[in-house]
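With one protein chain held back, the other chains of the complex are shown just where they sit.
Letters are used for the chains, namely A, B and C, taken in the order the chains are written, and counting of residues starts over at 1 for each.
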Amino acid sequence: MFKKILIANRGEIAVRIAKACKEMGITSAAIFSDTDKDSLHVRVADEAYYIGSSAATESYLVGEKINEIAKNIGANAIHPGYGFLSENSNFIKMVEDAGITFIGPSSQTVKLMGNKTSARTLMKKNRVPIVPGTTEPITSVEDAKETALKIGLPIMLKAAAGGGGKGMRRVDKIEEIEEALERTKSESMKSFKNDAVYIEKFIENPKHIEVQILGDKYGNYIHLFERECSVQRRHQKVIEEAPSPSLDNELRKKITEAGVNAARACNYHNAGTIEFLYDKNGDFYFLEMNTRLQVEHPVTEFITGVDIVKEQIRIANGEKLSIEQNDIKIRGHSIECRIYAEDVDGNFAPSIGNIYHHRLPSGPGVRVDRGIDVLSEVSVYYDPMLSKLITWGKDRTEALERMLRALGEYQIAGVKTNIHSYQWILNHPRFLDLSFDINFLEDDFLPLLPGKWKEELPNKYDEVAAILAVMLKQKDSEIKPKKNIRSTSNQWESLSHE
Amino acid sequence: MFKKILIANRGEIAVRIAKACKEMGITSAAIFSDTDKDSLHVRVADEAYYIGSSAATESYLVGEKINEIAKNIGANAIHPGYGFLSENSNFIKMVEDAGITFIGPSSQTVKLMGNKTSARTLMKKNRVPIVPGTTEPITSVEDAKETALKIGLPIMLKAAAGGGGKGMRRVDKIEEIEEALERTKSESMKSFKNDAVYIEKFIENPKHIEVQILGDKYGNYIHLFERECSVQRRHQKVIEEAPSPSLDNELRKKITEAGVNAARACNYHNAGTIEFLYDKNGDFYFLEMNTRLQVEHPVTEFITGVDIVKEQIRIANGEKLSIEQNDIKIRGHSIECRIYAEDVDGNFAPSIGNIYHHRLPSGPGVRVDRGIDVLSEVSVYYDPMLSKLITWGKDRTEALERMLRALGEYQIAGVKTNIHSYQWILNHPRFLDLSFDINFLEDDFLPLLPGKWKEELPNKYDEVAAILAVMLKQKDSEIKPKKNIRSTSNQWESLSHE
Amino acid sequence: MNEFVVNLENKEFNISIDKTNKVIVNGKERNVELSKLSDFSYLLKVDEKVYHITSEKKDSKNYSFFIDGFSYDVSVRTLLEEKAYELLKNKSNNNHNAVVKSPMPGLVLKIKKKVGDKVEMGDSLLLLEAMKMENDIRATSSGVVKEIFVSENSAVEKNEILMIIS
Partner (left out) sequence: MNEFVVNLENKEFNISIDKTNKVIVNGKERNVELSKLSDFSYLLKVDEKVYHITSEKKDSKNYSFFIDGFSYDVSVRTLLEEKAYELLKNKSNNNHNAVVKSPMPGLVLKIKKKVGDKVEMGDSLLLLEAMKMENDIRATSSGVVKEIFVSENSAVEKNEILMIIS
């Protein structure tokens, strides 16, 4: 087994990986930027190395530096987490060339699947259903128009090098194609240094369902069932569930088999996710493959009992899959809510600050994967996701009841969070009766901004909040500022610890 | 379903029950003594009522007061938790007579099983194996001596009204019986207001294995498999596991069936536990029945997915068992470590104080059931158990690796805890190779007190601790006391929040 | 007996308080008891109910609370302060200007309105790129665009004034 793993990431996923290393007896090495000097991922790791200034482009995105550190400290392997360099085939190639094990698929596979057109071609060839459209980049506006008319509007223009909801644009009218194509190309060039764009038929109000697979280096594949990730805002997932409550067992069998076929088609090894769109007609289409660990992997871990990060490490270490498909059974239901530092009613602006108070929820069926601790700093430089709250229940109802209970227990002071907004989402009829799709939040929640969504919730604590405000103001006016003298006989003060 | 449940307890179990109520949409009402005015169980409940001064005999043990409050506040049911009045048949009778549902078995059943001699008689009749000895109280010293000689020394003298390791004494020599009998009787009278004492053969170095059962009010019974609870100190469990790693499936089948038979024999309804002694010959003997929720119920919840507290509430509400025996499968392995506020090297004296810092462990496979939060007070009045740390893994090894990882993450400042001692226990060969029995800690750990047990652990952080001490002392000497002025440009101070 | 006016989420509460653990909320008497657990954490009992509340004080009149997963921004004024506030509000109503500020540092991608355009509450005003995301800045009140202070592709700071709608 590896002696030392360098974790090329930060935040909750770096913490998650360090914990897996700890359990496996592997030394974990964190990297940190200026801002992250004392961040939680540094606190939990065994070793920590400075990587550069706070901007990701100076630190977590600089493959050369990371590769260099890995070599210098004698790391046997690099875990990339998600985001940053996790799907960068050049980086992976560099790591491979340095004789260090990359905990993920090979650079060839990542390159192949990272190009969405070549991935579509491959899937089509291996009879994994793909969304109607082109499998080659658009070469001219005329081509684009022709394809659009053939498959029918509306269509999606997508960057071949894109993914994860980035670099895509919907076109409803034929005369909009030219401008849209230009803009998608320019954005794609800016984001991915590649302006190849292809066309997919626009699937009306689908759900987003994805299949988690594991493959070893000997051609063995299993799936860990699927996740439902339709609750999204601007293509960013907000809530994920496993299993998908939208599928019956027959469809579950079909889609998971398609997932395994997709992985096999690209000689995949390690953990990967095949994303599908699932439409109102009960058809599903290959959307893209994420060649890395997903943010939402804990819901799969909860229902299957498999520690995906540890499996990743074992697979990278050259071990054969220790689990067979028949050993994997779904138990119960799991839900994840992503906790963001953001101002929901202020255009979702990231909320910056120090975490002064951080009380985790606890008790049965509750898991928290977190990137923060008391007195962590939430900065402008990185993704504002603070933590993930994941619950398990014997069925969707119990998982949901536990989620609402745990959200109520979760206390954070110092930044604004999106916790309150989950009261609206999780209690919404469309979430409960499964009629949601990927446009659920866009259609039903965003129009209630700012603030009107709160009016749809019960006025549970209005009066209590009003009373507390008055009592605190009254107390404040009573207490005269003293010079560092505290009377222990004063009950008001005695409980307060400074 | 009940509208309101009064929780006749405090600490972690009251918190646990309040959370179940919350998930079920039931109003929870806490009771509190003077000391517990702001305790966590009060913070998490929906309502809270003052019950009396801090001594348990003035508050949590006063059945009349609790029953009166329940009536006044319109509680439909009372959950007793464990300890305090949970197995007091007079209290249960009083509650029943007031027309309030007691969440537990009937007062008759509790009375029957609370008397250990009548319980032994009943078990014997129903072919649940009991430890050789008397099924009637001892009437004279001569009787006692005769029985002792018949079944062979050593023997145990046990209070008929005792249980949970209280009111029992080992006798090795025939000439010690008289004094031992006198002392056991006097202690029994003091503790239980009943001086009936019976004899059991002393079982040499057994393991303690117990079966969790659920029974509804319609004669349906299931078991939730067994727990291994042999790691004890002075008859108090310290570590519990599920399933028992000591049993094979055949024995597991036998012992769980015996558990169900025992429950059926006494017309049991609600959740209950049948404790067995399991000896080196592979025989097991009925020890006693705990007619209430157990401290260690979470390990069973983790491996079966059943929420035992919710099942208790549903059963009490007159619902039929919703689960069948065939639905209950063991998944993986779970371990619980009880976190006590105590000074391990100071005769395990309870450690009193305020919790200044409380950071919960988190991540995959970790559950904490806790009675404390930041700034809770740990007082002399009650049991010093602060919380329970429970982990799950796909097997015993993974559960153990996660436990060690989670114990490392768990930070408490303000009181001494027994956390460090788990490093010794969980890494000990006898714990790992399953050769432990109920005398494990007495035999192997207690002789290493005070302090010598630490020498058997790796010197992982000695030097680090020494360096930190020097740096803090150095810093302290540098910083001159200032009058409430803090410079934000001082890096040393700027992260510190008061 | 001190009297206060509390506003939260478009609701107003009139609350009076004395020192005997009693408050009167919109005419109804409540028994209250408050324990401070830490600078950020309070336990409030109102009659028989218990609430564990996370609190951040913004200034002497504004608090932000977090109760059981619900968040509240609360402003509280003494009767005197309330009178001053009303006066101010009336003044600004006569000369009503809504200032649109940048909620975060970023880059102005697109300005969707020009001076003189009518806007409805909720209309998209401009696109701001920040944290690698396009953020839609929407109008929080209706009116006419009076002035625009930024141009496309310009960088803006947090709280920089972007537009005025009157």
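Definition applied: a contact is a pair of C-beta atoms (placed from the backbone, for glycine too) under 8 Å apart; a residue touches a chain by one contact, two chains touch by 3 or more.
The shown structure was predicted, so the numbers you read here are calculated from the model rather than taken from an experiment.
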Can you list the shown chains that the absent chain is in touch with? A, B
Touching the hidden chain, out of A:8, A:24, A:44 or A:274, is A:44
Contact with the hidden chain (one of B:149, B:174 or B:349): B:349
Hidden partner chain, touching residue among B:1, B:174 or B:471: B:471
Pick out the residues on chain B that sit against the missing chain. 234, 343, 346-350, 352, 356-357, 359, 380, 383-384, 404, 407-408, 410-414, 416-417, 419-420, 422-423, 447, 449-451, 454-455, 457, 459-476, 492-493, 495-498
On chain A, where is the contact patch with the chain that was removed from view? 29-30, 37-38, 42-49, 73, 373-375
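Please note the rule applied: only the chains that are shown with their structure count from here on.
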Graph of touching chains, which shape: line, ring, star, complete, other? complete
What's the farthest chain from chain A if centres are computed as the mean of the Cα atoms? B
Intercentroid distance (Cα basis), chain C paired with chain A, Å: 31
When the centre of a chain is set as the mean of its C-alpha atoms, what distance in Å lies between chain A and chain B? 39
Centroid distance [mean C-alpha coordinates] between chain C and chain B, Å: 48
Which positions in chain B are in touch with at least two other chains? 38, 44, 373-375
Listed in rising order, chain C residues that touch 2 or more other chains are 35, 37-38, 41, 49
